[in-house]
Structures are given as structure tokens and as C-alpha cells.
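Would you mind keeping the following structure in view while I ask a few things?
A single protein chain has been removed from this complex, and every other one stays in its place.
Showing chain A:
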Amino acid sequence: MSASSATHAVARAAPPVRTGRVFVAFVARDLRVVFRKQPTAFLTRVLVEPLTRIFVFSYVLPSVSGRGQQPGGSSFSTVLAPGMLATSMLFAGVLGVAMPMIGELTYPKTVQDRLLTPAPVWAVGAARAVSGAVQALVSVLLVLPIVMFVHAPGQAPDIHVANWPLLAVVVLFGSVLSGVIGLWLGTAIQPAHVSALFGLVMMPAMMLGCVYYPWASLAAIPWLHMLVLLNPVMYLSEGLRAVLTPGAAHLPLWAVLLALVGGSAVVGALSLRSFRRAAMD
């Protein structure tokens, strides 16, 4: 018997490769890179920005401008807390997907080692969005203690969860939304335009995402009140307000859920199409 026939017998008898199994391997690869091989990079990306922002807004400003004055005061930290969690999640998910994706799609297209697997092409993109969602989820857990405990004396945010399942739904779909937005941006943007991604997309979205004030207060500026309805950060900020600080003004929950779930589905479909186009010649 020749070695050749043995090789072929092995190859032909191999059981079909299940997509689910390959999908899990794709996600496992990403999570190993992010959490086991480059944990410092992940922690820096996720922690430093919220920590300094919360330190300035919840500790420095209230301390220098006298207690009780805006933007200090526990009412402000209560407004700020969900907004900070929302921006952290979106930052972690979007950047955690978009940056490596842009790199892997540029020559030499290193994503090819996954495109050549027996999984369908969409699975490669979808797995990357899922790993972005996991990063968003982890970031919310890491930033939560910061918003709870970093503040001027006596100005802790008033956070209490009335409905845990609802919190889980908002956080889950917020994470998925940030993952698919990351995939969409990472596949639609030319590498040369990466700096524009920060300047023109991320910064305005974060600043105008109803992070520092509730959406209802924007009624004073009607055009902005309407414009920010296009901003996903706003829905996540308001959604987290609804479930973490129910005492504060917030968007109705049905609107939040519609935007997070619907947005995940629509952007998810767009991002997979965009991934296919970017990945295949």
C-alpha cells in the first residue's frame, strides 16, 4: 500500500466540518489574542480613557468648583455613570473589531487563513463581531467599579438595578451593536482613512451621545434633540439610564430596545455584506 492511498483514505473519511465548531474556534482565536496574549493593550484601551474622564468630571470638577455646584453633585454623577458605561462599551467593541479588521484586510490579507477554512465566508466576519461584543461586555464589567467608586466625597452616583433581566438585555444588545458597528467600519473604511474614523465618526458620536445629559434635556435645542436620534451611543446611554438609574429622565424603554435590537440586525446584515465584499476578490 502506498502512502498516497493512506493519505487519501484519511482525507475522504474525515467527517464533515460543522460550521458551529469552526465559528467557536474563530472566536476562541480572537479572545486568546485579546485577553491572553495582549491583556495590557486591552486594559489600557478600555480603562484609561474612562478613568481619566470620570476622575475629571466626578472628582476634580466637583472638588474645584465647590460642592453641590454643576457639573458636580450626585445628580450629575448619576447622569454621567450610564453615559460613561455606554461610551466604554462602544469604544471597546468598535475599536476591538475595526482596528484588527482593517489590518487583516490590507495586504498581505492575513484574514485569508480563515477564509480558506471550510466555514462559510459570513462566519469569519460574524465571529469577529461576536468577539467585539465579548470585549464590550468585559469592558462594562471593568468600568462599572470606576463609575461607582471614583468620585468626590459624598457624590456617589445613585445606581440601583430594579430589573436584572432587562439590564442583561440592554447590555447584551448594546455589546452586539458595538461589535457589528466595528465590523462595518472595519470593512468599509480604507486603511488611509483610519484617522478620519476617530476625528469624524468616533469623537462626535461620543461627545453627542447624551453621555453628560439626558436626552430629554436636549428639548432646549430642538434640532440637536432630533439629530442625536441617529446616534447609537445615545440609545445605549439612555438604555443604561433606564435600567441603572431609573430615577433619572430617560428615553422610553421600548424605543431603546427597538433601536438596540433593530440596529444590531440592520447593521449586522450590512456589516456581513461589507465584509464579504472586502474579503473576497
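As a convention for this text, a residue touches a chain if its C-beta (ideal position, glycine included) is under 8 Å from a C-beta of that chain, and two chains touch if they have at least 3 such contacts; residues count from 1.
The criterion applied here is as follows: contacts and distances are computed from a predicted model.
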- Note on the structure: Taking the list "Beta-ketoacyl-[acyl-carrier-protein] synthase III", "ATP-binding cassette domain-containing protein", "Copper chaperone PCu(A)C" or "N-methylglutamate dehydrogenase subunit C", the UniProt entry for the undisplayed chain gives the protein name "ATP-binding cassette domain-containing protein"
- Kindly state which of the options A:110, A:163 or A:217 is in contact with the chain not pictured. A:110
- From the list A:118, A:154, A:204 or A:252, which touches the chain that is not on show? A:118
- Please give every residue of chain A in contact with the chain that is not shown. 2-5, 7-8, 10-12, 14-18, 21-22, 25-26, 28-29, 32-33, 37-38, 100, 107-110, 112-120, 280-281
